[in-house]
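With one protein chain withheld, the remaining protein chains of the complex are depicted in position.
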Amino acid sequence: MTVNKELLKYIESLEHTLSRDRQYFHTYPEVGWTEVRTAAVVMERLTSLGFDVKYGKSVIAASERMGLPTEAVLKEHFERTLMTSGIPEASLTPFKDGFTGVVGSINFGEGPIIGLRFDMDALKLTESNEEKHQPSKNGFISVHEGIMHACGHDGHTAIGLAVADVLSHFKDTFKYGGVKLIFQPAEEGVRGAKSMVASGVLDDVTHVFACHLMADIPYGKIICGTNGFMATSKMDVIFTGKPSHAGASPDQGKNALLAACTATLNLHAIPRHHKGASRINVGTLNAGTDRNVIADKAVLKIETRGENTEINDYMRQHAQRIIDSSAVMYGVASEVTFVGEAIGGYSDEIMIDHIEDIAKQLTCFSEIERTSSRAAGSEDFSYMMKAVQDRGGKAAYFSIGAAVDAKGRGHHTTMFDINESAMTDSVKVFASIVTRLLSDKK
Amino acid sequence: MTVNKELLKYIESLEHTLSRDRQYFHTYPEVGWTEVRTAAVVMERLTSLGFDVKYGKSVIAASERMGLPTEAVLKEHFERTLMTSGIPEASLTPFKDGFTGVVGSINFGEGPIIGLRFDMDALKLTESNEEKHQPSKNGFISVHEGIMHACGHDGHTAIGLAVADVLSHFKDTFKYGGVKLIFQPAEEGVRGAKSMVASGVLDDVTHVFACHLMADIPYGKIICGTNGFMATSKMDVIFTGKPSHAGASPDQGKNALLAACTATLNLHAIPRHHKGASRINVGTLNAGTDRNVIADKAVLKIETRGENTEINDYMRQHAQRIIDSSAVMYGVASEVTFVGEAIGGYSDEIMIDHIEDIAKQLTCFSEIERTSSRAAGSEDFSYMMKAVQDRGGKAAYFSIGAAVDAKGRGHHTTMFDINESAMTDSVKVFASIVTRLLSDKK
Amino acid sequence: MTVNKELLKYIESLEHTLSRDRQYFHTYPEVGWTEVRTAAVVMERLTSLGFDVKYGKSVIAASERMGLPTEAVLKEHFERTLMTSGIPEASLTPFKDGFTGVVGSINFGEGPIIGLRFDMDALKLTESNEEKHQPSKNGFISVHEGIMHACGHDGHTAIGLAVADVLSHFKDTFKYGGVKLIFQPAEEGVRGAKSMVASGVLDDVTHVFACHLMADIPYGKIICGTNGFMATSKMDVIFTGKPSHAGASPDQGKNALLAACTATLNLHAIPRHHKGASRINVGTLNAGTDRNVIADKAVLKIETRGENTEINDYMRQHAQRIIDSSAVMYGVASEVTFVGEAIGGYSDEIMIDHIEDIAKQLTCFSEIERTSSRAAGSEDFSYMMKAVQDRGGKAAYFSIGAAVDAKGRGHHTTMFDINESAMTDSVKVFASIVTRLLSDKK
Partner (left out) sequence: MTVNKELLKYIESLEHTLSRDRQYFHTYPEVGWTEVRTAAVVMERLTSLGFDVKYGKSVIAASERMGLPTEAVLKEHFERTLMTSGIPEASLTPFKDGFTGVVGSINFGEGPIIGLRFDMDALKLTESNEEKHQPSKNGFISVHEGIMHACGHDGHTAIGLAVADVLSHFKDTFKYGGVKLIFQPAEEGVRGAKSMVASGVLDDVTHVFACHLMADIPYGKIICGTNGFMATSKMDVIFTGKPSHAGASPDQGKNALLAACTATLNLHAIPRHHKGASRINVGTLNAGTDRNVIADKAVLKIETRGENTEINDYMRQHAQRIIDSSAVMYGVASEVTFVGEAIGGYSDEIMIDHIEDIAKQLTCFSEIERTSSRAAGSEDFSYMMKAVQDRGGKAAYFSIGAAVDAKGRGHHTTMFDINESAMTDSVKVFASIVTRLLSDKK
């Protein structure tokens, strides 16, 4: 079956809307669990397009949220949004206190339910104001100091809204099944997906898909099925000891800094696992108060990864033991908080077949790669994939090249930018997937 | 020869002035190299008392200053002082840009020159606002957020001014020699004395003395000669590597955090020196930007100490080598800045004899200890002692108990406080030393 | 083309000879570079079978030998062999001083030259004398205390001699090409292959093969092409410092033991490589002379591995830097000697096709696996593969299950043993490969 020409034409007409939406989200970036404005805009749009919309506490299981900011941070951002966004308080309130998810459903009849996931959160980075940086030059640079959409989730959200528009516009074309558009908070740090799965949002979904715009991959290229997400655990560690004067009574202190250094070296020395790739990183270490005081506190941000869940479990368990025994060694207390977690995940071959086939039929892709050769990143979309696959469903994750020039841009950098045309292509793939899967019985 | 009764009586009359001065300095604490207000007040007072006063660049050798704050910090504090102190700009300007020393001289005739040193700087601490903390209760709590006189230098400065008053008042009593009152910045972190010595201020001084008020030693006790200052070196270390993504390319980074941890462990493992006590402390370690990034920067604050200069040299040299080789090990750059340094120092026995004798004659001391049994602290007054002793002169450093109650207070804590009566006693000792040394030929 | 029935029948008749040869070699195991007796026996046999035989210095490039034992060890073993083996001195002498390789060639005509490699060396292990251990029970236990064939190379050598017998017996059948039987010393520790390649022995070889008997894989199974040998480097490291009394003058020593510990921890913390599997192991560490002496010497045995040569190079370079900088850190000298090295290697797909096809036609294999899923071991046969492949030739390495019972035996253990029937099957595969490759033009 070929992709629907009429539908593609309509999608091309949405190019301006896509750009406008993306630039709006780009201007008002919101970090994980604070996507109050973004979620409110999504909710309003889906509602106006006739979707059945759920949001806030009904799509987010409170206890499964990880890496939640402090109440003060949540409150401060909410207040700011209330004051400056021009969005009615009633539209913002459901997303207060870290419940920033939205799910829009449309049903055509009996049959499979296709879940499409779009992540909405930004990063803690101060956006570059250099002239050559498009968002700066063209006036949609972040107005939130220290926060920036530097991973393309602004584009993902815009794509989701465009897909909603298309499905609404063509709703009479479909006779069969339904679609759930899942707008997820807090993908950065792999903190949000688990709580949406736990809320039951995925329970009736039979196929689930997500896409990532890649600013470091040439525009015109698609990778049909990303395989081998690394399972990962994100830990915050606090060592608490006892201060003493480094000259007068060095033996009276309990040195949290030395415990942290010992833990760090030994964490990085965890043996390689014979079954596949593993990773460990102590990304930050902050310890001590003064040069002449035995440090009584050390705070570390750590992550482990594994090519699959088993390997990550191995890394995490070793890490825990090393942290605990380092604390005992120096007579200090240790506290480990898990602030993010993702399991391993893989795209189903048959879904990759569909996407590859679609990519070949679309004219927008000059380079089609079936699967990426080697994975390194982590994605909490893996929780959604597993939830669906465990019940016999299918899942896939595809990537679309969105480099702005030959060199492209690094993700998570202050000059990050995307080629906006890639959004149109992404919408085409999503729409084609739905068309194909919901047309089988037609 | 006995101490001068008349002089003691006059000193007792200064008790209120001492308290008022100390509380003024306590209210406006200034950290090392920013003692603009304090120095200006000292300069004005010494001038009005008829001293020959030198200050600013003429008593501070610019290149020998260590641990200078950034220009921005110096400037900001200067501006604040200009706006809020009510002191004329002309009186503040000499002390701008980190030249906050004052020296007042009085000459009586041919003969020895007695140097008396008073340190003026405060610490970076936020003072306790608890009711039971006298400065808080009695309204002279620090008005400079995050800065506090928590080591008694407010008292030392007040003592210096009272000694000036006494010398001025009794100047006709003395026929012989002279006195230099040396008000030093940046003793905390042992950063200031070296630059005053280098300016030549001590070149004609034949005897030099300093005193410390001890909030953790009972009021009524004097230690006549503190011996065995530890030599010390204060180092700031920066490791600079290269960031990379901890999942995608851990091998592409140059890990500054691991270099820092390796350095830290091995620094603490420097072999004990067989000739006496040594110390090492990595007091603070701050490294990395994000959990999933190989840390490209690590900043450490380190100090070494030795029972004498030889041992501290041994520690410092080992530290330097460990830091450098840790950097090489991880392919990162290392930069070591010495931000403070003090050599070892000792009080001359004959001067201790004088002080012990004076202490016995004064009625204010209920407990007299000749020398402290074991030293642990460091003091950059050691540079002044050595400068004088190297030329055949004599030096001593005495300590006066100033605990506010049975328990006393720890130095460098937010509840630090002194028994102000100890200031009067300190003035008595200083005055008696001068009387004794400048009366030999009378 | 099918495998040759007549040839298979002849091979089956060699079963007793195979067993006898293997048990002889098992009784007199010789570690790498001392295979004097083994090589002499091989030389004599190949000569008597009509092969053109080269050996000693003409097949081993002296300077490329790695991990050579000391002269004393070489000499002692040579003398023992001279005294006890009953082999004429003239037959042993060529192999003196570490030149224990033999190559037998047979030529049938123009055409490809097939190289078949057999390794001959044993391990430093004391063989179990338990009743249930066949070599012990049946009287062919090692008579060389502390040396044992615990990796099956006794079987490999026997296989090589049987292949020689077959080729000699059927030499008129072949009209085309030739075969080189390469008997290699010092495979354990990957020390010998490089020197045979460097001698030029492989220069005219167009196809090269080797086989390993696997005591931990069920008898009846064949793995047609082992892929992904890990590249590896074997290093001996000596740190040399200065002793001093740990109580009286700990600061006077240069601590080689601490340098070694620092190196070890940091070696194990070398970042994982994003391109694939890496390994590091400090296998042994021996340091110090006495409890109360600062250790002046530390000796380490280290190995690195990489999924490919690039990754192993990365590991080796990091290792070298860590070792050197640890030495600098402690003021000690470091000396790194490379005692073994192998590059990565892979079997050509087309050769695996041949072997898979042969295995299917032979009746002796009940389980046929095309390639092993994940490699971990290292083999210096990789040098031979690369030498041939670099010139456009082909190579493959296959493994044959040889477990003595359901559990099998671990390689490099004192109870190691093989199912001798697997040798016959191996000869069949080698002979079939030759038949197939040298019959293409017939």
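Think of it as A, B and C in the order they're written, each chain with its own count starting at 1.
Following the convention adopted for this analysis, a contact is a pair of C-beta atoms (placed from the backbone, for glycine too) under 8 Å apart; a residue touches a chain by one contact, two chains touch by 3 or more.
Everything quoted here is computed from the prediction, not taken from an experiment.
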| item | value |
| --- | --- |
| Absent-chain contact - pick from C:Leu18, C:Ile106, C:Leu202 or C:Ile294 | C:Ile294 |
| Residue, one of C:Met120, C:Val282, C:Val336 or C:Ile418, that touches the chain absent here | C:Val282 |
| Full-complex contact with the absent chain, from A:Asn312, A:Ser326, A:Ser378 or A:Asn419 | A:Ser326 |
| Contact partner of the left-out chain, one of C:Ser378, C:Ser399 or C:Thr424 | C:Ser378 |
| Touch criterion as defined above, residue of C:Ser136, C:Ser249 or C:Gln320 at the omitted chain | C:Ser249 |
| Touch residues of subunit C, complete complex, unshown partner | 189, 230, 232, 234, 245-250, 257-258, 260-262, 264-265, 268, 279, 281-295, 298, 301-303, 305, 376-378, 412 |
| Missing-chain contacts mapped onto subunit A | 248-253, 255, 258, 262, 265-266, 269, 271-274, 294, 314, 321-322, 324-326, 328-329, 331 |
| Residues of subunit B in contact with the chain not shown | 265-266, 268-269, 271-272, 274-279, 374, 376 |
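Following the convention adopted for this analysis, only the chains that are shown with their structure count from here on.
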| item | value |
| --- | --- |
| Reference subunit B; chain at largest CA-centroid distance | C |
| Most centrally placed chain - per-chain CA mean versus overall CA mean | A |
| Centroid distance [mean C-alpha coordinates] between subunit C and subunit B, Å | 70 |
| Residues within subunit B bordering two or more other chains | 248-250, 258, 262, 265, 294 |
